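Of the protein chains in this complex, one is absent; all others appear in place.
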Amino acid sequence: MEIQRTVKEMYYRVDPKFKYKVLKAPGGETFKFCYQCGTCTATCPVARFTDIFRPNKIIHLAKLGIRNVTYSDAVWLCVNCYSCTERCPQGVKVADVMRLLKNLAVEDGYIPEFSKEFMKNILNTGFVYSIPSSRISKRVTLGLPPPPQPKLADLKKLGEMVKISELIE
Amino acid sequence: MRSKNSLPILIIGGGIAGIQAAIDLGGMGIKVHLIEEKPSIGGRMAQLDKTFPTNDCSICILAPKMAECFRHPNITLHTYSEVKEVTGSLGDFSVKVLKKARFIKEKECVGCGECAAKCPVRVPDEFDIELRRREAIYMYFLQALPMIMTIDKDHCLYFTRGVCRICERVCTRDAIDFEQKDREIDLKVGAIIVATGFDLFNPVNISEYGYKRYRNVVSALEYERLICASGPTGGHLLRPSDRKPAEKIAFLQCVGSRDVKNNQYCSTICCMHATKEAILAKEHDSNVQSFIFYMDMRAIGKGFQKYISRGEAEYGIKYVRGRVTKITEDSAENPIIWFEDTQDSAIGKMKMDLTVLATSFIPRRGRVDLAEILGVELDEYGFFKVNDLTPLSTSKPGIYICGCCKEPMDIPDSVAQASGAAAVAAEVIMGVKG
Partner (left out) sequence: MVNMRYALYLGCLIPFREMNYEISTRRVAKDIGIEICDMGDANCCGLPIDSVNHEMMTLLAARNLCLAENMELDIMTLCNGCTGVLMKVNKKLKADRELRKKVNHQLSSIGMEFQGKIKVKHFAQILADIDVDILKKFIIKPLHSLTIAGYIGCHIFRPSEFMEVKNPENPSLLDDLIKLTGAKSVRYVDEYQCCGFVEGAIEPQIPLFLAREKLRNAKKAGADAMVTICPSCHQVLDSNQRRAERKFSEIYDLPILHYPQLLGLAMGISHEELGFNELRVKPAKLLEYLMEV
């Protein structure tokens, strides 16, 4: 009975339409061509040092409709170096697919802390990191011109355009 | 039904397909002209060591067919020749054939090789894929037919610098003729069979595999020569860098096949020939350990899956499901293979003695010119185009096709198609068509 329940649970967690969603979004168009040869994984600089990141397996799970794959750390381990995209014999834009899966996870409300932090920093300072004032004074010491100062009102408006606050709250 | 056409049939290409078609037509009493661009008939099959799934010696089953073709009263061989022009239509083609001068009196030469023994020139040998050097006067291969010599004009000292002529002095039969000229002959034929075969993808294009950069990374056809008793190493499986026995061998599948950047199609026979090559290695040396890196095992044919199972069980071949991403090399020139074993998600690298690339079948060089001469169409990949329900007919009536110039296929399929093409072409002569 236990097994049956697990199977049922898993069955309901499968979203057979997920693949169409991936296919339709920019960057996901090529993902159906994957034939699981493992070139991406063998090429990946990250996969060699962790057991949980296997680009080909992630694509396989996404194809099957196991949407949960995007809610794990697994996709976020992709460093977006495009080595996989470069070597894929099927022309799958693997790095773009990983990026898209992250975007879809964020839409579903899964966003890692550091990404949230990045986004907030950009909206608050224009830069992805918060800048300690010591660094700005150091520029003066080194004789460098003042750093850029982006108009924060502009960034806020752009954020509103894509409803970014809904994603990071 | 019209009256009988008494014209001969032209076959372009003297590999196993062309040979079979010629023998079949000859047997029906139809005259055949067989054109081969190389100095001998035999083609790719002559370069192979063994055939799968029976491990028969390739040249041993080919040579009797070559001999039958050579001796057949109805077959006229034109080796070292090319088709230059074709006009006319079904039942009545006019063909211009260029017979290149081989600077040998064909009737006098007995192929004794005295001339080659004294020739001072050494150039890479085409038949042994440049793994060996040959002389400027040479026999195309040991079992060549016609068994006569040819002078390689591009490298012969007499033709390049106006000196030498040693071969002329040593020939006891006065068979050397430096004055020979290329000549054109005109043929009238009723039908044409194209059997020009294939070329192999140059893996230099996949630079991460380091072919030509690493001496111990070879193509599968080079491997066939390395392991063949009549090959450059006399049949000892020695790796090119240091001529030491290769004991750990990796076979990489789909090199240039099933690859959007190169050829999208499957070359169909590589899964089988890799298995054969790994079995042969083990038969040569029981210390050999072979690994075949594949994506999907395509054993399509009777007895093929059994062959693979036997390779695994009896010859200890390790089949690894995963495409190799790159090859590097250590200081001893051992190739190092980087891959994911996709069946247990393990990422690995493995040091090998020798690595063999199963290169993709590609359309033959020169087919664009030939298609234009014949007035037939090529398909999107560059192979000759056929229709699904007339798989042996090109886009032009009276011109038929068989073997690997249509698509990649194995030897039995090529032979079957050759007999088929012979049958449809024979209809033209027997009086059903044309």
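When the chains are written out, they are named A and B in that same order, and each has its own residue count from 1.
Here, contacts are C-beta pairs under 8 Å (C-beta built on N, C-alpha and C of every residue); 3 or more make two chains touch, one makes a residue touch a chain.
This is a predicted model, so every value here is computed, not measured.
J.: Under the stated touch rule, tell me which residues of chain B contact the chain that is not displayed.
T.: Those residues of chain B that touch the unshown chain are 207-208, 328.
J.: Tell me where the left-out chain touches chain A, residue by residue.
T.: Its contact residues with the unshown chain are 26-27, 45-46, 48-50, 73, 76-77, 79-83, 85-86, 93, 95, 99-100, 102-103, 106, 111-112, 114-115, 118-119, 122, 126-129, 131, 135-136, 138-139, 142, 144-151, 153-155, 157-162, 164, 167-168.
FYI, only the chains that are shown with their structure count from here on.
J.: Per the centroid of Cα atoms for each chain, what is the distance between chain A and chain B, given in Å?
T.: 49
J.: Along chain B, where are the residues that touch chain A in the complex?
T.: Listed in rising order, the residues of chain B that touch chain A are 208, 254, 258-261, 295-296, 321-326, 338-342, 345, 347.
J.: For chain A, which residues are in contact with chain B within the complex?
T.: 33, 35-39, 41-43, 47-48, 51, 54, 56-57, 87, 89-91
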